[in-house]
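As you look at this complex, bear in mind that one protein chain is not there, while each of the others sits in place.
== subunit A ==
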Amino acid sequence: MSSIQQKSPTDFKANDDTNNLINQIKQAADNKTPIRIEGNGTKRQLGHSINSNHAVVSTRAHSGIINYDPVELVMTARAGTTLAEIDAVLAENQQTLACDPARFNGQATIGGSLATNQAGPSRPWLGSLRDHVLGVNLINGKGEYLRFGGKVMKNVAGYDVSRLQAGAMGTLGLMTEISVKVLPFASASMTVRQALSQAEAISNMNLLAGQPTPLSAASWVNGYLYLQFSGAQSAVENAVNSLVSGTVNKKFTTASRKYNNSEILSLEQASDFWTQLRDQQLDFFNNLAADESLWRFSINPTAWDDFSNNVDDKAWLADWGGALRWLKGDFNQEKLSDWAQRHGGEVTLFAQSQKQSQRDSQNEHDFTGAGQITLPPINPVIQRIQTNIKNSFDPNRILNIGRLYHWS
């Protein structure tokens, strides 16, 4: 059992701000004054920006792990608990969150991470927080304190309100407590880097993902395909051996080694790369030119055609085995939307250049500042359903108004 369980109940109560949060929301509901829900603010760039006149209700004072049972593989934490704090406690038991959401310099909270449905490079294999949430307690827009899901792995009683929160960005309620599934550390992990074009990488990633290997992440950036294998040591070694030609012993070590066009990264190199990719700290994300916008595509992982071929490889980053593509530059957004739709998905504008901003202000998209637009536009029937759901949780329309869509 974890030492966390030996703390007395008063230790847990110290950071319990539930009553205060309920009161703030009740008051806002009574007065019909809109509020903004915030943790540490690491994901302000996601969604539309909210009117800055709306008062902030902060989850920062509502933090701490409430319950952690390593044998049950379940952990419950208050919304304002940072993932870094959770990592530290889980690591004492050689466990980790079952997926790998961005930590954002240790500041990301579990509440914000679920509200924005975060996932790391291992998304195709380990899922996102949405996949591992077991239950939430939340305060809806009426100030009602409600509990959905639970602390067990399987639960199909009632609608899945816990997972509905993933991606809702706090528009349906303020989550106070979140229970998630955790997993043991993989016993071994190795990363291979291969010099390849993006076209070759997309093809290889999909081919490899269709074979029974312990592949756990596959990404391409700046002329290199990065493949991570995790699991039993012998399985990881064999997978790496079959990839890397040569006769040298590829036994699991912490040092880096090179073979032809491939390189086995040292543990430190590998960890740095995957962390920076996950937390969007690679140069690709940060060195945007003045006229460059950054677009995010969630699409069929095999997507490749003339359009992708004709844009310089340097403008692209491919993650999630090809299912997540980042593109930077100056593009006609309708064209990007067509491309995303052709490949079964959607595109969002993630960071907006000055030029793009001026163009957008002239069209009908209603957003301000660094706001985000999703293309294709939402289907009107789904818009109606989402509006109804929003109103069912928040009839006074006070929670994170406009964060998801200008109409929500």
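Methods note: a residue touches a chain if its C-beta (ideal position, glycine included) is under 8 Å from a C-beta of that chain, and two chains touch if they have at least 3 such contacts; residues count from 1.
One rule holds in what follows: contacts and distances are computed from a predicted model.
The complex appears with one chain absent; UniProt names that chain "FAD-binding protein" among the candidates "FAD-binding protein", "succinate dehydrogenase", "LLM class flavin-dependent oxidoreductase" or "Branched-chain amino acid ABC transporter permease". For the chain missing from the display, the contacting residue among A:I35, A:A166, A:I264 or A:L277 is A:A166, taking the whole complex into account. Per the touch definition above, the residue from A:T213, A:S262, A:S293 or A:S337 contacting the chain not shown is A:T213. In the complete assembly, the contact with the undisplayed chain comes from A:R123, out of A:K43, A:H62, A:R103 or A:R123.
Check A:Q107, A:S187 or A:N396 against the missing chain and you find that the one touching it is A:S187.
Where subunit A meets the omitted chain, the residues involved are 16, 18-19, 22, 26, 66-67, 69-74, 76, 93-94, 117, 119, 123-124, 127-128, 130-131, 137, 140, 143-148, 150-161, 163-168, 171-172, 183-187, 206-207, 209-214, 231-235, 238-239, 297-302, 320, 323-324, 343-346, 348, 374, 378-379, 381-382, 385-386, 388-389, 391-393, 404-405.
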